[in-house]
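With one protein chain held back, the other chains of the complex are shown just where they sit.
Just so it is clear, A and B label the chains in written order, and each chain counts residues from 1 on its own.
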Amino acid sequence: MDICYKFSKESFLDFFKLMQSFGQVHAPVRVSEQSFSFRPVEKPEQIAFEALRTILPPKKMFFPQRETLISYSGKEVKDHTPEPLAQVLFGVHPCDLAGLGIMDNIFSAGPPDSHYLARRQATLVVGLSCMPDKHCFCNSMGTDFPHSAYDIFLTDIGEDYYLQIATTLGEKLFDPKPDFIKTIDDQDNQSYKDFWTNRDKAFTSNFKSDNLKQIFDLEKDNPVWEELGKRCLSCGNCTPVCPTCYCFDVIDVASLDGNSGSREREWDSCQFTGFAKVSGDFNFRPGPVDRLKFWYRHKLHGFDDSYGLKTCVGCGRCTVSCPADIDDIVGVVLRLQASQNESKKDESA
Amino acid sequence: MKALNSGFVPIKGTLRSIVPMAQDNYLFQISVEDGSLSGCQPGQFIMLWIPGVGEAAISVCSGQVDGTLELCVRKVGRVTSALFQLEEGSFVGLRGPFGHGFPLDEYKGKDLCLIAGGLGVAPIRSLWQYVLAHRENYGKIILIYGMRHSIDLLFRQELRVLLRRHDIDVYIAAEEIVGPDLPPVPEQLGRVTDMIKLAPIDQNFQVAVCGPPVMYQYVIEELLAKNVRQSDIWLSLERHMKCGMGKCGHCFVGGKFACQEGPVFSLLELNLLPEVIECHRK
Partner (left out) sequence: MSTNQPLPRIAVHSLTGCAGELLVILENLDKLLPFVHVTSFPFAQGKNEIRPVDITFVEGSVSQPHDLEKLTELRANTRWLVAVGNCAVWGCVQRAGCNHCSVQKMIDAVYGTNSPIEALPAAPLDHYVPVDVKLSGCPIDATQFLAVTANLLRDHLPYVTHKPVCLECKLKENGCVLIEKNLPCLGPVTAAGCGALCPSVGAACYGCWGPCEEPQMEAMATILSEKGYQLDEVLGRLQAFGAPKELFVRLEKS
């Protein structure tokens, strides 16, 4: 059970200093007219509190775009698993928390990924409530409340932030309890509930998600795929911006001395032609239609494997990052569901 | 303090012997420093690393792995080409073994049919070596091995020995005789599917299959025509792999990571997954 307090927005600087005492703070900052990015910040004024979605999701903090895995010199191989470095990730919304939870699952399952976990375990995650825009559909994916992956969560309840502490790492920050942290009363709890109720009402785009698995199985040959595939640029923009896309390429970088070098990994995308090629030039997903359908299925049908997760968290990043406007997940799902209803009508007629 | 070591750090291996088997197909014997690959099962694979070039997923082709293992490799890409340039004594990196191999427990006490197409013979060889070393545990054993050209026959000497044994039935055929003849087998010309028709396979058989992606759907049809149960057909899938640890996503099949849950799957499992057998060549 979360421990709950509150603090006045006027004391945010105190809260910020507390975070700084833990480690370097990263928060959303504005990088262009329409875009935001998680960047290191030194003072609260740098933070874009209004940011709904950053270009890249928080995964980049733990699974950087490119990193060295190992390096070698002759037969000597050096492990580049990073030393844990205490840092704070501030301003993570519920959808991104859900995304982080999924990434945590993937990178700690099977043989765990030391590179991801070293960074992840030393990071304090501070969540922040938000109000949806027209592209948000976390309510459809069941990721609209903070469930996991945060140490601290702040809900905007007017003049105060309602503060939830979920982990011992989070508790440490308030030990001993600073003066600006106040106890909560019934009125605060009511404001908290009101915020989330109002937020729930603010969603404008959504769909019923209980039949997603069936829809994606039954509508696998729906003409919608051909139509979207024709527009698909195979640019791969939908994958780096996705909070739960984790695919990567591994590249050997040799030095000129012929004896040393490194192995690096870089984000890759299932939307690129070469991704599912095997030797003999066989390709399991040769065209944009195959690849797009694969990605949609992976996000919404969910893994068929032991994870048992749908990997879409409803953040809307792919929708706003697709130059061809084909990652309108809400629109596509509604169309597929409509086809379902059509065919049901046909049968009954 | 680091919680974990990187799964990308390889084990050090040394090339012990390099034996040409056919054009662009060599058998590499590699010794491993700390014996950490022992316990590797038929059908599992390792990631072989040539520093500066990269890694390739390669099936282990020796039935028993202790201090050394064998890899039968065709020169097709960057990593394998670099491997072919190495000499005895060279350093290579290894990670693994990865994945689930053939279901040896499931096979116990049953009749077995091992089917290999082309280079797919590599993991199938580890399986025949294993089951022949534990011969008393199995019923009848049939080996079917097809290739396009007879000149590409691998493990020629070993197959000659197998042909003389009475406890394994060996079928070998090529689509075309080019170069030396095949070892003395009744039907030399034909496809894998022709041999399946000829072989006395019935519904009591457990079947292990490995070959090029295009072969599978034809083999499956023939096996089903022989009343082999889908749950008894085990296919080893080839996928592109970068990590072997269920992370990089390249080997994703439907909803499963072939590197972790495969590369060997029963047809029953594969029925539940899209994009498994179908593939296209460009």
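Methods note: a contact is a pair of C-beta atoms (placed from the backbone, for glycine too) under 8 Å apart; a residue touches a chain by one contact, two chains touch by 3 or more.
Computed from a predicted model, the values in this text were never measured in an experiment.
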| Residue among A:11, A:222 or A:321 that touches the chain left out of view | A:321
| query | Quick one: which of A:3, A:233 or A:338 touches the chain that's been left out? | reply | A:233
| remark: Across the whole complex, the chain not displayed is touched by subunit A residues 31-35, 37, 54-56, 60, 65-66, 230-237, 240-241, 249, 251-259, 261, 266-269, 272-274, 288, 320-321, 323-324
| said: Across the whole complex, list the residues on subunit B that are touched by the chain not included here. | reply: 50, 52-54, 78, 81-82, 85
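Operating definition for what follows: only the chains that are shown with their structure count from here on.
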| task | Round to the nearest whole Å and give the separation of the Cα centres of subunit A and subunit B. | result | 38
| field | Complex interface listing, subunit A residues touching subunit B | value | 69-70, 72, 74-75, 77, 79-81, 83-84, 106-107, 109-115, 117-118, 121, 220, 246-252, 254-255, 258, 261, 263, 265, 268, 270, 275-286, 290, 294, 297-298, 301-305
| Can you name the residues of subunit B that touch subunit A in the complex? | 1-10, 12, 51-55, 76-77, 91, 93, 212-214, 238-240, 242-243, 245-250, 252, 254-257, 260-261, 272-275, 278-282
